[in-house]
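Only one structure is covered here, and it is reproduced in the block below.
A single protein chain has been omitted; all remaining protein chains appear in their positions.
As written, the chains take the letters A and B, and residue 1 is the first residue of each chain.
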Amino acid sequence: MIIIEEEPAGSGVDIPVRRITFTVNGVKKTAEVEPRLLLSHLIRRGLGLTGTHMGCDTTNCGACTVLVDGRPAKSCTMLAVQADGHEIGTVEGLATASELHPLQEGFKEEHGLQCGFCTPGMMLAAKALLDANPDPTEDEVRWALSGNLCRCTGYQNIVKSVLWAAAKLRSEGA
Amino acid sequence: MYPSRFRYEAPRSLAEAIGLLHDNGDDAKVLAGGQSLVPLMKLRFASPGLIVDINNLPGLDYHRTDPDGTLRIGALCRHAYLEHSDLLKTTQPTMAAAAPLIADPIVRNRGTLVGSLCHADPQGDWASVVLALGGSVVARGPGGMRAIPLGDFVTGPFQNVLAPDEIAVEAVIPAAQGTRAGGYLKLERRVGDFATVGVAVALEMSGETVTRAGIALTGVGGSTIAARAAGDALTGRPLTAESIGHAADLAAEAARPRTDHRGSAEYKRHMVRTFVTRLLRRAEPAAERAA
Partner (left out) sequence: MSQALDEIKIGGLGASRKRVEDNRFIRGKGNYTDDITLPGMLHMEILRSPLAHARIKSIDASKAWAIPGVHLVLTGEMMATSNLAWMPTLSYDTQAVLATDKVRFQGQEVACVIADDPYIAKDACEAIEVDYEPLPVIVNPEQAVAEGAPVIRDDKAGQESNVIFDWEVGDAAGTDRAFEQADVISRLKLHYPRSHPSPIECCGSIADFNRATSKLTVYMTTQAPHIIRAAVALVAELPEHMIRIISPDIGGGFGNKVPVYPGYVCSILASILLERPVKWIEDKSGNLISTGFARDIYLDGEMALRRDGKILGVRMRCDSDHGAFFSDAQPSKFKIGLLHSAFASYDIPVAHLTDRGTYSNKAPGGVAYRCSFRVTEAMFFQERMMQAAADDLGMDQAEFRRMNFVRDDQFPHRTPFGFLTDSGQYGKCLDVGLKAVDYEGFRREQAEARKNGRLLGIGISTMTEPLGAGNSREYDILGIKMFDSAELKVHMTGKAIVRTGARGQGQGHETTWAQIVSHELGIPAEDVVVEEGDTDTAPFGMGTYASRSTPVAGAAVAMVSRKIRAKARKLAAHLLEVSEEDVEWELGRFYVRSAPDRGVTIQECAMAAYSNMPDGMEPGLENTAYYDPPNLTWPFAVYIVTVEVDPETGVWDVLKLVAVDDCGVRINPMIVEGQIMGGLTEAYAMANMQFITFDADGNCVGSNYMDYLLPTAWETPGFELHSEVVTPCPHHPIGAKGIGECAAVGGPAAYVNAVMDALSGTGVRNIDMPLLPDRVWEAITYHRDVSGAPPVRSDD
């Protein structure tokens, strides 16, 4: 269904947009975006995936962390047009239809979250760590998460959550 | 948090990229990692009319050593590749020490060494490393290719000598004549902080003799500082407690720090001296024992 606006917003001005094609959590998407649109805004507003959060304006907090071709990136510091041809993974893609990802289970088991705002970014950064290093030490976990800020937990339980997930993934893989 | 409007092109070849820059002059900026440029644009400290995104250019994400020992780092080589590089860990101690200290682990997935050199932030870490190693930036433009030593490449804070239609395609670290030693120390208050003070020490040793010494300083001047006198004072002799102390003093003298919320100028100078001393002592355990 298409609604014809009587007075389209911003009438009279032709703002160039670019057509991009990308996948999000395995699903192919096409969008027409202004070059200046940030990737985080494409994800949150364009796609309605609000699990990726925005917490700062200087690329420090990491609440906006997503996976780009499997590697964590701060989506607030990428342009949406840069997603063209790439695979984006967000927190909504962690669980399958029937099962939570062990990281999600681990964060719940070990009280790795309080307000929940940093949690999606933390889990995705942790996922990339565990993909590369299935048996990390506590130091390696802290190092891998040092680009994600948390204000509530003091990190100790976040580390325990990731180690819980690592143990579960190892036992499932065994 | 919202950049102003701009046009965007994502060329697929270097020639295309250079052509776009040539046609748009000062109004165009190259986007590689974007971890410095995009934040500036979000705060509207930078508002280029055209962004030329070079992330689709093939074959630029390498870092490799030529048969003659020259290290080449492509324009799209991410900090993370360097952080996890066995090549660097085994052959480039100064670089290997610095790589984990760039920004934070997520930023390191996108940001590039070459981009960092072009950005020319006085608090950028790679510039000190490359300066200490005597490295250069290779630029390509419509007229061809040229290699620019880093000391000539940066002319001031956030200013480099690239022509508007030139792209930096590679950083080059010349082959060592002797055995490499050295490291990078950074005083940061937390991961991701800019350096209050950073020191890169890059030595080449022949037996116990220092055949080449490069020392460069981050965050203690309007741009990265090459502590040439300090390096010269070490060259041609073994490292001793005395020569180390003398070099540290010279390096501290070369620093031009400002007193600000990160500390007094005196403190920063002292930290230069401290870091130079620690790095040199590590390079020569005998000197450390004697100290």
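We adopt the following convention: contacts are C-beta pairs under 8 Å (C-beta built on N, C-alpha and C of every residue); 3 or more make two chains touch, one makes a residue touch a chain.
Only a predicted model underlies this, so the values are computations on that prediction, with no experimental measurement involved.
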| item | value |
| --- | --- |
| Listed residues B:E9, B:D104 or B:E204, member touching the removed chain | B:D104 |
| Selected from A:L42, A:L113 or A:L130 as touching the chain missing from the view | A:L113 |
| Residue among A:V24, A:L39 or A:M54 touching the omitted chain | A:M54 |
| Subunit B, residues in touch with the chain not shown (by the definition above) | 1-2, 4-5, 44, 104, 187, 189-194, 196, 258-265, 267-268, 270-271, 274 |
| Positions on subunit A where the hidden chain makes contact | 9-13, 34, 36-37, 44-45, 49-58, 60-61, 63, 90-92, 94-95, 100, 104, 107-109, 111, 113-120, 123, 141-143, 145-159 |
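FYI, only the chains that are shown with their structure count from here on.
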| item | value |
| --- | --- |
| Partner subunit B, residues of subunit A touching it in the complex | 15-16, 18, 34-36, 38, 54, 57-60, 62, 65, 68, 71-74, 76-79, 81-82, 84-85, 125, 143-148 |
| Touching residues on subunit B, where the partner in the complex is subunit A | 1-8, 10, 31, 34-35, 38-39, 41-43, 51, 53, 55-56, 80, 103-107, 109-110, 191-192 |
